[in-house]
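Omission of a single protein chain aside, the complex is shown with its protein chains in their original locations.
Moving on, here comes chain A:
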Amino acid sequence: MAPHDLRRPFKRAAISDQQKRRDLSLLRQAQNRRDAQQQARCLASSILSLQSSAPESEPEQSDIEIETEHDSEDLSKDLDVRRASKLRGPEVRKWFARQLMLPEWMIDVPDRLSQDWYVLARPAGKRCFVVSSNGTTVSRQRNGSILHYFPSALPAGAKTRDGSGSAQSYCILDCIFHESDQTYYVIDMVCWNGYSLYDCTAEFRFYWLNSKLEESGACNVPSHYHKFRFSAVPVYNCDQSGLYAAYSGAVPYVKDGLLFYNKHAHYQSGNTPLVLVWKDETCSQYVIDTDGKGEIPSQQQVVLELQDGRKLVTSDDPPVIFCCLDGDIIEKSGLQSGNLLRFAIGHGGLSFVDGKLENADLIYLGKSNRARAFADSYSKVIFQFMVRHSPLKIDDLLASINSPDDQEKVPIDIEMVG
């Protein structure tokens, strides 16, 4: 029974620096372990497949212009978004251009609109991908060109002191930049803080978008570290009241039609029938396509791609063949396979049999603007054709939505009002 020692620490700081060094080391190791884990979790889930040529690029080579002439067959590599966002030159433009999910035009009303679809009023402006990583934010337009290069409150979007610019995290948002209030309206969320949402349903992406965007402070008014405001767009279940709210409700931006999202659809690059766009004069200033001067041409114009065998096709996958081009035009104008060509639709118009395009009266106008990356999609051509002849009206949409009785039975999904 040893007498217990009474002595207490006297005039000694309670801390031991050696213990502090040990603790700080452990802390650093734990943090590094978390970072490594986090990076592993994010990295692999964000790898996007490059369908065409994709030169492998090391981050440190990012300043070098990537050459486009690569043997694309052998180098079918995966490239992750953060690396891609550092690429320069036409390759990256092409790459980004392929990453956006492009809505088809609504040429008939899908079934179960009120159960399976969301509707939102599309802001007018420049469609772009906003990528935040490594402390900067870059917005790229549909054709891949950079719109802005700026700091933002998105995760990893600015070099702030709190270290939110950590290398592991990044975001990719599908946005429309609305010029008059200088705001990025977020219409979809592709990656958030390193987590990929590609394989998630629209339902989940919108839920995520609404909870995360606000939390991040990206919706705050612009400041030194946050140059542009971001805003979510109100998303409604596409029942009668939702559709009506999207169609005629007041929003802080200029509307350009309505977007319909199938709730179960994943984010998918390129054209998809699971997202649809529809517009009329009430909800859009640009219902009928304008020409280069902003005027409505007397005849509908379409851009189609010339393929082998003189076929003129749309940008759809698989492409829809419109017709075949005369051999002499090809020779006379020196056209090659892959060229995008502009046509007017003549008086013969388009004719359909069993809902399928049977014949098109096309008048060759010339090569399309160099800035164009794609031909028109089939649905766009048809929508524009219908607008000029027998448009799909809002009443048709409302009418197709089930009777109120049916709606009672529909399980109510999350009501999101941004």
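Keep in mind that, in the parts below, a contact is a pair of C-beta atoms (placed from the backbone, for glycine too) under 8 Å apart; a residue touches a chain by one contact, two chains touch by 3 or more; residues count from 1.
Just so it is clear, contacts and distances are computed from a predicted model.
Name the chain not shown, per its UniProt record: "Importin N-terminal domain-containing protein", "Translation initiation factor eIF2B subunit delta", "Transducin family protein" or "GOLD domain-containing protein"?
Hidden chain identified via UniProt as "Importin N-terminal domain-containing protein".
Kindly state which of the options A:195, A:236, A:253 or A:343 is in contact with the chain not pictured.
A:195
Which one touches the absent chain: A:21, A:332 or A:389?
Answering carefully, the residue with contact to the hidden chain is A:21.
Who touches the missing chain here, A:29, A:248 or A:337?
Looking across A:29, A:248 or A:337, the contact with the absent chain belongs to A:29.
Need a quick check: the contact residues on chain A for the chain that isn't drawn.
1, 3-4, 6-11, 13, 17-18, 21-22, 24-26, 28-29, 32-33, 36-37, 40-41, 44-45, 47, 195-197, 199-201, 204
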